[in-house]
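A single protein chain has been omitted from the complex, and every remaining protein chain is retained in its original position.
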Amino acid sequence: MKLENRRRILTTHLSIILVLFLLQFVVPPFHATMLTRIMVFATYAVGYNLLLGYTGLMSLGHAMFFSTGLYTTGLTIYYLDLGIVEAFLLGILASFVISALMAFITLRTSGVFFLIITMIFSQVFYLTTLYFNNVTYGDQGFVLTGKLKPLELAGIIIDFSSNVVKYNFALTLFAFSFLLNLRLVNSAFGRILVAIRENEEKAEMLGYNTLGFKRLALIFSGIIAGISGSAYALIFSYVGSSFAFIHNSINPLLWTLLGGAGTTIGPLVGTGLMLYLIDFTSSLTPHYPILVGAMLIAVILGFPPGVVGGIRRRWLKWLP
Amino acid sequence: MNIEVAIVLGLLDGVILGFNIALVALGLSIVFGVMRIVNVSHGEFFMLGAVVAWYSVTLLNNFIIALIAAPLMVAGLAAVVDRFILRPINYNPENTIVVTIGLLFIIQQLVHIIYGPYSRPVTPPIYFRVDFPWFGYSGYKIIIAGISALLMVLTWFIIFKTKLGLYMRATQQDSEIAQAFAVPVRRVYVTALALGSALAAVAGVLIAPVQQAYYLMGLDALLISFMVVIIGGLGSLSGTLIAAFMVGVIDGIVSVFFSPTLARIVASLIVTLVLLLRPRGLFGAEAT
Partner (left out) sequence: MVKMASMNVLLETVQLSRRFGGLEAVKPTNLRVRQGEIRAIIGTNGAGKTTLVNMISGRIKPTSGKVFFKGRDITRLKAYERVAIGIVYTFQIINIFKNLTVYDNVVLAVQRGLTKGRWGVLGLDQRLVDREAEKILSRIGLSDSSSQIAGTLPYGYQRMLELAMALPLKPELLILDEPTQGLSAEEIERVATLIKDLAKEVTILLIEHNIRLVLELADTVTVMDKGAIIAEGRPREIEENAEVQRVYLGI
């Protein structure tokens, strides 16, 4: 890859993060909250895209990864009075464990079977949260307000009930996932994932342990999704079964496709567009899922490469 | 009620459930077998059957009409979906999954808007008890079994004894060669989709008096059908049937001892076990 391309790519990505950082100083509070939300879910989508867009594996079970982070962090704070840092780290650990487990169980299958089995596992997880609803409060969920103890970092008090803290925490996580993802896909590892997506048999005949790489991709993807779940618990202080339901697996699918699967910026764009669109429509009618459905069909029929995919194709060929 | 009777009842309920699941899963299997696609909105066609049954009973005081109207309406819907959504994307498997997910949302929400968010009971057309030595059993449920069995025989007949069925089997084997032999593959596709969806709709009509009609009931049916076709093997009709009864009976018996939620969890885990040990399903002949 040419050096000037590398610089352009890095500059673009860093600029996006910079813009997101600066926006908090200029936008009204409503949009700041929207952006916080978008950044948390865009992190989720970035994780999802790694598996779908780059490795070519469609999962309908990512709600399970998201919820693992969500519940681990939420439950430990709620019942064990854990501090934010510990709860967050535990969330990451739990996501790793679940992702690794899934990687070894589900990746013996592929295609439709993989889709179905991820869906089933995710549904089992959802049902489990309902089954133990004396602990999890099921669909109703529970809130963490008042339980988030302020942190002290280098003499500064960080209080998670502050919107500034929420925004920048979300931004930090998003930036981390965003750049990590960029590093992964622009490396030999990323190239192998794409090879697996394009022609798995050939990749294997070139000597690549395709099963092993798919597992690694799933683990990365699951961990990032879990981190976004943990972040959600900390920022929005709410934990509920609805995040384990299948709709929360379909959401990142839509955001990724709309923004552009297989692009680094796509997930952010797709998440942003959809969340604003849904916010707008839900003020008109409670039946916004129709919009989600229509968007899914429209994207596939109308512009399969998604927004950023289309931009990459027509104008900015160097976008990763 | 002592435990043996409870178990027998659970078993019977499980068998009836198995019949119902079999119809839905059969529909899904036919669509996949012939068209090589998964229709994720398949469960919504099932739900539409139940909803049509409710309207039929409530507005027209007639249940039988639903048995005919629902499959016809759903078949018509399937034809529209095929023409305007599936054909433009050339039946691409991955894209089909995504668009049918979209379709799922649209159908679900439209029903939510028109029919409402509530689960409503549907009066069965007949109410009688069949008396066995130690207990009574709902006669209607037995009728469900009867009609389901009839439909399965009818489907078998269509697939194995008619020219249309021959076309479908040929297309399933190899659609390119079938085309070379002047099999009207496009028409076969839309017919298979219509047939499969209609089966789901009828299943919905039949089970409505037992389960009530609810706009979200399709998701559960979808998940169960998925489990069944995995265990039975995608594309294997006999496997699907056997698996349907297995799942139904397991669910029925486990439900005697545990809550339905737990029963579902157990059934799901069993499915995954099967999939891991035998990735092609118990009887599967199809490779992914």
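In order of appearance the chains are A and B, and numbering begins at 1 in each one.
FYI, a contact is a pair of C-beta atoms (placed from the backbone, for glycine too) under 8 Å apart; a residue touches a chain by one contact, two chains touch by 3 or more.
All values derive from a computational prediction rather than experimental measurement.
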Which displayed chains the unshown chain touches: A
Tell me which of A:Thr11, A:Ser161, A:Ser187 or A:Ser282 is the one touching the absent chain. A:Ser187
One chain is left out of this view; which of A:Pro29, A:Gly155 or A:Gly207 touches it in the full complex? A:Gly207
Just name the one of A:Ala195, A:Ile246 or A:Ala261 that touches the chain not displayed here. A:Ala195
Positions on chain A contacted by the hidden chain, ascending: 1, 187-189, 191-192, 194-195, 198-199, 201-210, 212
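Following the convention adopted for this analysis, only the chains that are shown with their structure count from here on.
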Please work out the Cα centroid separation of chain A and chain B, and write it as a whole number of Å. 33
Please name which positions on chain A make contact with chain B in the complex. 58, 105, 108-113, 115-117, 119-121, 123-124, 127-128, 130-131, 246, 250, 253, 257, 287, 289-290, 292-297, 299-301, 304
Provide the residue numbers of chain B that touch chain A in the complex, in ascending order. 32, 38, 85, 88-89, 93-95, 97-99, 101-106, 108-110, 112-113, 219, 223, 226-227, 230, 234, 259, 261-262, 264-265, 268-269, 271-272, 275-276, 279, 288
